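Missing here: one protein chain of the complex. Every other protein chain is in place.
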Amino acid sequence: MSRVFNLLVLVAFGFVFAGLIGAYDERQILSALAIRYLTEVPEGLGAPNVVTGILISFRGFDTLGEVAVLFMVAASVGTLLGGKEKNAAVSAAPANVGRRPPSELVRNGAEVVLPLIFLFGAYVIMNGHLSAGGGFQGGAVVASGVMLYMLAYPRGGINHDVLSITESLAGVVYVTIGILGIVFAGGFLDSAILPRGEFGTFISAGAIPIISALLGIKVGAELSVIIDRFRS
Amino acid sequence: MAELIGSIIILVGAFFLFSAGLGLLRMPDTFTRIQAGTKASTLGNILVLAGLGVYHPDWALKLLIVAYFILMTNPLSSHALSRAAYAIRTPMTPATMYDALRDEQDKAANSGDAP
Partner (left out) sequence: MGLPISQILLATGFALVLTGFWGILKHRNILRIIIGFSLVDTGLHIVMVATGYITGGTAPIVDEALSIADGAARSVDPIPSALVVTAIVIGFSVTAVMLSFAIVLFQATKTLSIDRLTEQKW
């Protein structure tokens, strides 16, 4: 009975989606807002990557709200899972699960691959304004590298306090740069507080590389803390 | 001509990726599923990248680096998964003949050091 019901629901949704796809005409021209962004970001801000320019300067408030959402998620995961951390360390943990040493393959492979992962994460973060990349993407890569580190060296602990302080500092400096935008330039989170520089070089586009780097550090530290909570 | 060869290699890679998915559905227990998924999908990925390298010859060096990276990390992660599945004593399918890891661990425990 429930299988018939599931199938009916799926078929109904399938009809709705097929109607949506069939009636969709591919767009031929850009909207006026998109044309304005596409001309303003390379000329006005000096950033070749239009998507990063939109995320950091024109829609900077959305990014600030997202940083707040990430912080809230780290806090909720910490509340749900971290409450018994001190007791678990004192009482006897189950002898086999989690106290086995990791296998040789994981350790040796991690030694080769970890520097590459961190280097690639740093490259993606720092090149956010020049080519595809940005703070969020690079932060996720760095957090996956930290997860591999946790798997390969289970006793070499990630210092929770250092990570929490790093992420909070990154958030505070991000908001400070926003306030500096009010003081020195057009408005909150305006990237014109630093000079525009030459188009396409590494140090260019105002404060966008710095904001990108801060976002990358904050997202990387945040996701590492969340992943560390799951390892109990 | 290079485009035709590249497209054929990409299609063969896509077939291997499809067979990885099919293997995940049809295999009887966890360990055989992990084996089917990893081997077929790694090969499918590398073939797709090789086909792209033939199609656009000036991207070939970067695609080679990406393929090396995939070859380093994909088997590593599935090895860690299957060791973890073995450690929590996931049941094996009845068709299994013998358990090499248990023999290895017993031999090492008898001679006194860790496997």
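The letters A and B name the chains in turn, as written, and every chain counts its residues from 1.
Just so we're on the same page, contacts are C-beta pairs under 8 Å (C-beta built on N, C-alpha and C of every residue); 3 or more make two chains touch, one makes a residue touch a chain.
In this text the structure is predicted, and so the values were computed from the model without any measurement.
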Contact list for the unshown chain, restricted to visible chains: A
Contact residue for the chain not shown (choose from A:1, A:29 or A:183): A:29
In chain A, positions touching the absent partner: 3, 6, 9-10, 13-14, 17, 20-21, 24, 26-31, 33-35, 37-39, 42-43, 48-51, 54-55, 59, 62-63, 66, 69-70, 73, 76-77, 80-81, 131-132, 134, 136-137, 140, 200, 219, 223, 226, 229-230
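In the analysis below, only the chains that are shown with their structure count from here on.
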Residue ranges of chain A in contact with chain B within the complex: 96-97, 100-103, 105-106, 109-110, 112-113, 116, 151
Residues on chain B engaged by chain A in the complex (per definition of touch): 69, 72-73, 76, 79-80, 83, 87-88, 114
